[in-house]
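Note that one protein chain of the assembly has been removed; the remaining protein chains are unaltered in position.
Our next item is chain A:
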Amino acid sequence: MLKINNLHAAVDGKAILKGLNLEVGSGEVHAIMGPNGSGKSTLAQVLAGRDTFTVTDGSVDWDGTDLLALPAEERARAGLFLAFQYPVEIPGVSNAYFLKAAVNAVRRHRGLPEYDAMDFLARVKAEMKAVGMKEEFLYRSVNEGFSGGEKKRNEVLQMALLEPRLAVLDETDSGLDIDALKIVAEGVNRLRSPERSMIVITHYQRLLDYIVPDKVHVLSQGRIVRSGGRELALELEEHGYGWIDAEGKATKTAAGARP
């Protein structure tokens, strides 16, 4: 269970998250939607432990652990996974080495035996097949020269290999054609389980045709301004984000006016 309470985060003194509240129960899939610049990626990065962002107030409790107190690598080992909106290219580090180092870091933490080269290859090849990645991607540098879709598949591959307890997917659907989108959605659906929570950040409702969320939240100007079921996503699709922005401002004014 993840409980985000009154989260405030800033970058270079500029407030971005301004009192965000969110609870995600075990086994639940929550979608977060919102206009560009509303703070979706900031939330994802703060959860993953990026220290460019300063948490100025609030807390995040993750099954009784103070998530914000852990460095990024410990969060990952404890089972938090962020699928990056913009996966980073790392020239000179082979994808195979990277994946193996990541998987073994997590396995060590869980008290599981580390994979040897053979076992790892067998496992990774099976997972690659499932996300439609050719084997050659193992021997290329991490994300280097990958197309947008290939990078996103690589993220889903990592998620499958790392078997997280909490997965945050930051616009994993953007820039994908419908076939790639389906593969990503299948990857997510395959991982749905009672022990695993997921936060699926998306700009478009079309992903939610394939990943059916338990709840949908709308983020605007650093706050969750609406929460609801699937129908909220359809409403957004129909009306756009304009009304949300207006409402966000209205809420702010109202809050400001409170004694």
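Following the convention adopted for this analysis, contacts are C-beta pairs under 8 Å (C-beta built on N, C-alpha and C of every residue); 3 or more make two chains touch, one makes a residue touch a chain; residues count from 1.
As a convention for this text, contacts and distances are computed from a predicted model.
Trainee: Identify the UniProt protein name of the omitted chain, choosing among "Carbon monoxide dehydrogenase large chain", "NAD(P)/FAD-dependent oxidoreductase", "Fe-S cluster assembly protein SufD" or "V-type ATP synthase alpha chain".
Mentor: "Fe-S cluster assembly protein SufD"
Trainee: Have a look at A:M1, A:V55 or A:V93 and name the one touching the chain we're not showing.
Mentor: Reading the full complex, the residue touching the unseen chain is A:V93.
Trainee: Pick out which of A:A9, A:A48 or A:A180 touches the chain that's been left out of the picture.
Mentor: The one listed residue touching the chain not shown is A:A48.
Trainee: For the chain left off this view, which of A:V60, A:A76 or A:M198 is in contact with it?
Mentor: Missing-chain contact among the listed residues: A:A76.
Trainee: Check each of A:V24, A:L162, A:A185 or A:A233 against the chain that is not shown and name the one that touches it.
Mentor: Residue touching the absent chain, from the options given: A:L162.
Trainee: With the missing chain put back, which residues of chain A would touch it? List them for me.
Mentor: 48-50, 52, 71-73, 75-77, 82, 84, 87-94, 97-98, 100-102, 105-106, 109, 141-142, 158, 162
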